[in-house]
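In this view, the complex is presented without one of its protein chains, the others remaining in place.
Entry: subunit A
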Amino acid sequence: MEQQQRAPAAVHAEGIVKRFGPTVALDGVRLTVRPGESHALVGRNGAGKSTLVSVLTGLHRPDAGEVTFGGEPAPPFGDTSAWQSKVACVYQKSMVVPDLTVAENLFLNDYGVRGSGSGARRLISWRGLRRQARDLLAGYGVDVDPDARAKDLPVEQRQFVEIARALSFGARLIILDEPTAQLDARGIQRLFDKLRELRGQGVAFLFISHHLQEVYELCTAVTVYRDARHVLTAPVAELSKAELVTAMTGESAGTVTAWHAARAEATDAPDPAAEPVLKAEALALDGEFEPLDLAVRPGEVLGLAGAAASGNTALGETLAGMRTATSGRISVRGRTVKPGSVPHALDAGIGYIPEDRHRQGLVLDRSVAENATLTVTGRLGPWGTVLPSRTREFARAMIESLDIKTQGPEQPVSGLSGGNQQKVVVARALARGPSALIALRPTAGVDVKSKDSLLGVVRRVADEGSAAVIVSDELDDLRVCDRVLALFHGRVVASFGSGWNDRELVAAMEGVGERE
């Protein structure tokens, strides 16, 4: 540790300023990551994290300030291969070519023809390439078959391949941008184990995450940015969660968890005798989940917890009509819903917040107003017309009630921050005043404050007498629920009241310690 403190920092950035037109994206920020350190960079959306990553990876030229890698000044702007030998970023979206093998991905645009030492070879030696790939992967202790197609690998193994590739270029600093967003708990564990192992070899990590629990699990130091400025850098061990959240939001932690209070008031609201709003009987989807019964009463929020392959996402999609159940029936307020049809589900009063806002939630090129009213076009004018004035009014009401930060209803959704985009998706689901709201991972990739207001909205919908279902593996999402069912491999393995503790629930989602 002593030695590491004295060695030059893996990366040191000082006084970085970056402006985009009138917007100041980074205002004299600094960051130091020591060799062999996992350093977390946290901040709400818009704090400047992604801009800093672009500066550190040579994609943006800073307007002012200095970056050094291992004590040496950063390569000139535009010299891609020099930057590659210093630093690499593993993005949320995978940068491997899905249809090529692992070996090909590792040596993309090189193929061992250049730099293999055996002179001016022109042809690719496939056997040599595979051997080199195997050696490289083994060197970093990555157990991946070099002949496998990249698309067949689990997400975390694809990330290992990307990390191994970056290390093979000589980079000793790896930036991980929300690496766990697409992973289930087990994948996260494997990723973290690997990162700790590589840290032992002197590799430094800059870890960007919205998930504070992961910061505490993995990182030794944390830097907080807020509104393009540096707020604090401290060892993780000396910083409590509440202090960290305060630093990120600039508010005291009490207000941040307001929905907990709201939940407490509502605990006695669901009347066990009340007729369920949303009911599923013997609902099953082959290969995803086995027959199960659900009943969600008015005022109740039901949590469907489960890891990536547990079937909880498929169950949520089936309830919303995105998938057709193999058997069983769904009913809302006693009326059977035609299976596998979103229009019928909507008519029956099911509102749907899809899992991935980019894939199923938004039409990015179109305006906030258009996206928010996509489910209610039938109500915005007579005879199938959609009147622009009514659309705007409707959107403005939505923007106000959900506190969406936008220039106006006409702004394209692509210009909003992640949290506000998600609010537009929620607006779309609420536009019809649903009697049952199905939310799939409603807070994925949004900042702490948006997270609270989004969960608050779900809670509010239930408190007004509707039913809500949250499908998630995030404990924070599940905390608003009155009842949580844990799914594992397509079966309900446990059911909890509101008084569950984290350990029990996580154990159930991971298939250990089955109850009932």
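Brief remarks follow.
Quick note on the criterion: contacts are C-beta pairs under 8 Å (C-beta built on N, C-alpha and C of every residue); 3 or more make two chains touch, one makes a residue touch a chain; residues count from 1.
Definition applied: contacts and distances are computed from a predicted model.
Between the names "Alpha-D-ribose 1-methylphosphonate 5-phosphate C-P lyase", "RNA polymerase sigma factor SigM", "ATPase" or "Cell division protein FtsW", the one given in UniProt for the chain missing from this structure view is "ATPase".
The chain not shown here is touched by just one of A:Phe192, A:Phe394 or A:Phe496, and that residue is A:Phe394.
Considering A:Leu108, A:Ala242 or A:Val363, the position touching the chain not shown turns out to be A:Val363 (whole complex). Of the listed positions A:Ile174, A:Val277, A:Ala320 or A:Leu487, the one in contact with the omitted chain in the full complex is A:Ala320. Listed residues A:Leu430, A:Ala467, A:Val484 or A:Val506: the one in touch with the omitted chain is A:Leu430.
Remark: the residues of subunit A touching the chain excluded from display are 320, 322, 342-343, 345-346, 352, 354, 359-367, 370, 374-375, 377-378, 380-381, 384-388, 390, 392-394, 396-398, 400-401, 407-411, 428, 430-431, 433, 460, 464.
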